[in-house]
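Here the complex is missing one protein chain, while the rest keep their positions.
Note that the chains are named A and B in the order they appear, and that numbering of residues resets to 1 at the start of each chain.
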Amino acid sequence: MLDTSILLVNGIAVGGLYSLLAMGLVIVFKGSGIVNFAHGALFTISAYAAHTLLNLGFSYFLSILFAIIITTLIGMIIERTAFRPLIKTADPLIFKGATVACAFIIIGLIRWRFGGLGDYLSLPPLFSFSPIIVGQFIIPSQQLIIIICVTLIMFIFGAFFTYSGPGRLMQAVAEDSEAAKVVGINVDIIFLWIWGAGSCLGALAGVLMAPVTLIFPDMGLIMLIKAVAAAVVGGFDRLSGAVAGGLLLGLSEVCFGYFVGTQYQDVIGFIVIIFILTFMPRGLFGSKNLSRV
Amino acid sequence: MKIYKSTLRLLSLIVLLFSFVSTQSIANEGVTKDKIVIGGIGALSGPYYLYGELVLNGAEAVFKEAGAINGRTIELQKEDSMCKGEGSIAAAKKVIAEHNPLMLVGFGCSNATLASQSIVLEAGIPSIVAGATNDKITTPNNGLYFRVVMKASEEGAMQANFVSTIPNVKKVAVVTQKDAWGTAKWEGFMSAAKSKGLDVVAVEEMTLDTPDATAQALRMKNANPDAIVTILYPKPTIVFLRSAHQLGLTKLPTIGHTSVSDVKDLAGKVNLPGALDNFYTISLTSFTPGEPEAAKTTAMLKKHLPNEELTQYHLWGVAAGELIVDALKRAGKDLTRQKMVDTLRSTSSFKASPYPAPLSFSKTDHDGYEMGLFTKLKDGKVVKIGTSYK
Partner (left out) sequence: MKLSAPVGLKLHRYIYIILAIFSFFIPFWANQYILHVATITFIHILLAVSLNFVMGFAGQLTLAHVAVYGFGAYATANFYIVLKFPYIISIFCGAIFASLIGIFLGFLSSRLKQFYFGIATLSFTMLSHWFFVHGGDITRGASGWFIPKPEFGFISSHNGIFYLSLLLAFFVLWFGSNIAAGPFGRRLGALADIENACGNLGIDTKKLKYEVFIISSFIAGLAGGLLMGILGFADPESFHFVNMIVQFLMVILGGLNSIFGGLIGAITLTGLWEWVREFEGLWEIVLGAILLLLMILAPYGLYGFLIKILPQWREPRHAINTLNVNTLIPEKINNIENNKKISESSIIIENVSKNFGGVKALNEINLEIKEGEIHAIIGPNGSGKSTFVDVLSGAVFFDSGTIDIFGKKTNNLKSHEIAKLGVSRTFQNFRISSRLNVLENVLLGSNIRQQHESGAIIRSKKFLNEEKILIEEALAALEFVGMIDFINSKGNELSGGQMRLVELARGIMSKPKIMLLDEPAAGLSLKHVETAAKVIKKLRDELGVTVILVEHVLRLVMDLSDKVTVLNSGKIIASGSPIEVKDMSVVKEAYLGKRKNVI
């Protein structure tokens, strides 16, 4: 019983991180119809930015705040440089290529600036209260923090998109940018906001994950692949689907790893995906009109 | 027809031009009046750059520090192997074809090193391996590869030997990375453990990117081992130790690997009090970068490469660099590759500054490094344990 509960707690924590990344991808996808392959790099940036600021003597809270702001801005810069000039090009593959190029540049820059500092850099945890002890087991604070933060962020972003003015504008543009243009919404700016919001989620995932797994320049790729996978399993065009997909992936990795064998841990998610897609060709919650990618 | 004729004419012209260019061959065996060219091959990018870029930077700092040797300065030509067979072959071919170096240094990844070995051997270039540990690189002896780090089977044997000296320990659980790096070490450990009569009750696997090791730790706990051996990169080691600590597994003696030889650094990154109380690890070097003994090396690195922080990986490069500088000095003015091979072979008891024991090579044995140390963190200080449990 304790085995199961500890698997659940850790699975949910890992899944929560996948969910956050997947949500960022889904927001950008819904808004601009492209999969941002630089999302993994953004996630890396936020971790490095937080590390640098902390070492410069900023307080923990400020470091994280600024890291998130910096990453959001970089996300917006990518929108301006790699998305905006190409918007007239119909082929979505080109967008993918452009975001891949951005990822190359970002990872290269990080390695150039931080590579000499040695292997893996660490970020201290957000709050260090003593671990919670259940029976003879210890639940470390960071896992609990991740779960709590991820839940909060999901609700905040959900509320933001449903109730706030800017959130609704973004929703409107995401649903139908042409119609939004007709009603007089400045679609150009909204696209920028959408990329900002997506990058912000990526940044949050980065600073939450950094204390758990350390940071290094190439940390984004596998996380990106898993986040894309989670988003697709959830249907790719709704936030709740991304959350469900992320949790499913995280839980299945930890549980299958335990019950079947740890050598299968890293592929189990992909087996699940092929299986789900073969029998449910639109993912778990995907809507029917999804062709533009 | 006209097109074909004119094209052919143009082509033959190009061919002539290139054949002229290629006859302008480069310096003889990498040595000119005032320069010695040494090729550096290693991963300069990708997740394995620690074993390439950082090692080579360590060597480069030593070369710069050494200045002119018999009137010649050393020029290091780095090429990125990307830690892949493909990249390593291209890098080796490029550095040999374009720079014709006297020697090669670096070689961080076993797979990449093995893949390019036939090319290096064909070109007859002596090479110093300062990272890759796979036994096959130097055994059987191919005459040109010299290694200044421990080989995988020895590392595995050291771990197995250490475990067998812990009283009342029979059952061992292993957690490893199944990439080329981990496999070589894991195989070394398994064969040594067998000969020591240890019972391996669980073999768990992690990758570089596994974000959570709960499954591994739980499975180990259920296997009920007496000791744990980790053959992992620093990042997964930390992830594993955190999960293991969560389940109370860190009360068991845990034996780490050379990749985490800097225990103090590790403790800071794991950041859980008590997680490293029973953690022993192998250190190739006699000091870790944070310790006072490292001050001189740190200063040297900072002098030549101001953006770098000293790490254990730099130290291996420093050792390789010092060996090369020493050999160049001993080889005298007339440098040839054969002379370098002979000089390196005659190295006996060379004391490289980061290493606890001297390096020695002979005609039959090209593995210079024979002894590592176990270290442990006690009350915030690194304590040297030796090769058996105390």
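Structural remarks
What we mean here is this: a contact is a pair of C-beta atoms (placed from the backbone, for glycine too) under 8 Å apart; a residue touches a chain by one contact, two chains touch by 3 or more.
Remember, predicted model here, so these are calculated numbers, not experimental data.
Although it is not drawn, the missing chain touches A, B when the whole complex is taken into account.
Among A:81, A:171 or A:240, only A:81 touches the chain left out of the display.
Per the touch definition above, the residue from B:74, B:102 or B:115 contacting the chain not shown is B:115. Annotation for subunit A: contacts to the undisplayed chain at residues 35, 81-82, 85-86, 88-91, 93-94, 96-98, 100-109, 111-112, 115, 221, 225, 228-229, 232, 236, 263, 266-267, 269-271, 273-274, 277-278, 281-283, 286, 290-291, 293.
Panel shows subunit B; residues 3, 7-8, 11, 14-15, 18-19, 21-22, 44-45, 49, 53, 78-80, 83-86, 89-91, 93-94, 96-98, 110-111, 114-115, 118-119, 134, 178-180, 182-184 of it touch the chain omitted from the view.
Here is the rule we go by: only the chains that are shown with their structure count from here on.
Against subunit B, in their complex, subunit A makes its touches with residues 3, 6-7, 10-11, 13-14, 17, 108, 111, 115-120, 122, 124-125, 128, 131, 136-140, 209, 211-214, 216-219, 222-223, 253-258, 262-263, 265-266. Listing the residues of subunit B that touch subunit A in their complex gives 45-47, 49-50, 53-54, 57, 178, 204-207, 209-212, 214-216, 218-219, 234-235, 238-239, 242-243, 245-248, 268-269, 271-272, 305, 307-309, 311, 313.
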